[in-house]
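Showing just some of the chains, left in place.
The chains carry the letters A and B, assigned in the order they are written, with residues numbered from 1 in each.
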Amino acid sequence: MTRVGIIGATGYAGAELVRLLAGHPQVELTMLTSRQYAGVRFDTVYPSMAGHVDLVCQDYTLERACDCTDMIFMALPHQLPMSFAPALLENGKQVIDLSADFRFRDVAVYEKYYQPHKAPQFIAESVYGLSEVYPDRIRGARLIGNPGCYPTSVLLPLIPLLKHQLVQPEGIIADSKSGVSGAGRSPSLSSHYCEVQESFKAYKIGQHRHNPEMDEVLSIEADTPVSITFVPHLVPMSRGMLTTLYAVPAKAITADDIRQCLMSFYREHFFIRICPDGKYPDTRNVRGTNFCDIGFRLDMSRNRLILISAIDNLVKGAAGQAVQNMNLMLGLDETTGLRQPPCPL
Amino acid sequence: MTRVGIIGATGYAGAELVRLLAGHPQVELTMLTSRQYAGVRFDTVYPSMAGHVDLVCQDYTLERACDCTDMIFMALPHQLPMSFAPALLENGKQVIDLSADFRFRDVAVYEKYYQPHKAPQFIAESVYGLSEVYPDRIRGARLIGNPGCYPTSVLLPLIPLLKHQLVQPEGIIADSKSGVSGAGRSPSLSSHYCEVQESFKAYKIGQHRHNPEMDEVLSIEADTPVSITFVPHLVPMSRGMLTTLYAVPAKAITADDIRQCLMSFYREHFFIRICPDGKYPDTRNVRGTNFCDIGFRLDMSRNRLILISAIDNLVKGAAGQAVQNMNLMLGLDETTGLRQPPCPL
């Protein structure tokens, strides 16, 4: 059994890691840290987990992490992970970071959108944890920059088509819609029930920090600079993310070409489901699971390919993909501990 | 006091007409028809209206309509209105039809997307009731084809910019999101609470019948064929519609040009509110009201104008705009009976 610790276990992504890892057959949860709840049982913070986990939350110390874990998840705000990661790696731990700190190849881009980087020496080594796209690199990694939720929903449908030149790299639009849990557990006016209920709105138009993350990966995969228009919206629901992508087909292609490309690219990957013709993803179908459902419609009369992806922002968009990456790093089947069927409603 | 009748008063658009007209100072509700609830008091069907309306729902008959009304609203499924309208007009009634039957200028387009038209002789006379765009024609009309909800949300932000050549007519995308009430009151699996809650999805991609309606009006206003990409989505909320439009700026324009164009076009219209810089519409801010809030962001680095509009699909997208049109037809201020402040939550 691999001993696993979670730094920042009481935020939504951290708690989701606890849920998934508490039921994982090959690992043992040995450390949960939380500044806010140090000394409090985890199931006091999340009574839903009573009977499933009996750990007490602790303050993070390097010594404790070194003593009682082999694998560390960091579910912390940006900036803290790059402070903690170096010492952990030097002590032989494997690290999966759910923040943006180790996602970027180009430190200048990170520093433009976030802040000065404190551990740039680890950027070259870190692997971008888009599980189905970079499985081999992930298997050999000791430091993972786990993808953002929006980038995951944008990259999974686009990468196969860009790599095979089925869509043009220019003029791509991503109109994304996210449930409220993406904003985290800290109370704020924008996540107040009465401000969200019966409300639908766009936010951070042209200013969201997931935009450069998508652009960097797409540019690498398309082997040409890609800069997409990205507009995120907030949906009155707790979980779920749906992205509607608009792209220009690259040449005289057919819907079947699109389907074959996606099916072939993801043939061996349980968590990518391509919808049948005329069916489209629904966030409800992936709720609580690590699936990414993808559907599309090719409208040649208007020269548009419309691609739609749905994920659970906390699972495939955060904790689930992180566990999938852990599985790969541990040499397990990527679906281990992640196969429980979703609730149908 | 003008005597007003509503044919189809117990559907959601009809009931919204009852709500707005029950409080209208210049009209008297004299006839509510309903096949399903004939003989039943309206406030038995909608207990919320107890104390506000004491009419009993009746079957529709031409005789009754002629006897007791001057102005008729038709909130019926497509096809019925074109059967009823001719006789009403011939009897001197003014008619506002909330269905698609009298929205199209080109009967062939209507017949392609709906069914054979039964009263084509009235199409030339009917006026498309987009209140702020065609107020003069509406004032003189006796038959109004009240716009669809999606077209209202798409046309109001786009028309001023297309007319003034600030955006290119090609390649426009409308990514729309609607609350569930747009699907009407008839029970169906797709409006079942458990199928909607925590669900977000696209539907009828490239097949929605509001697409040709938008295209026809935009083509007229741009004076060139316009064919937009339109993808509607369903939001887990009862009311509200938000449309995110993506257009290519026509030339070297500035955000200020966009703002001036919109402000100037809608200067005299209370119900169009242009959001301040950096602020965007939220369906919550227009809930229950006839407002259309419009915001935008010009991203010259990616050569995109992003326009966002929010309406209440049942008010500005249906019953409210219909009452606004009635006001114009009766020579009243367009805001009469429609000025009640919205609930802040």
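The criterion applied here is as follows: contacts are C-beta pairs under 8 Å (C-beta built on N, C-alpha and C of every residue); 3 or more make two chains touch, one makes a residue touch a chain.
Worth saying up front: this structure is predicted, and the values here are computed from it rather than measured.
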item: Complete-assembly copy number [criterion: all chains share one sequence; 2 shown]; value: 4
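Methods note: only the chains that are shown with their structure count from here on.
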item: Degree value of the rotation bringing chain A onto chain B, based on Cα positions, nearest 5; value: 180
item: For chain A paired with chain B, centre-to-centre distance based on mean C-alpha positions, whole Å; value: 39
item: In the complex, chain B residues that touch chain A; value: 173, 175, 177, 179, 194-195, 197-203, 205-206, 227-229, 231, 233, 235-240, 242, 244, 246, 280-284, 287, 297, 299, 301-302, 304, 306, 308, 310, 345
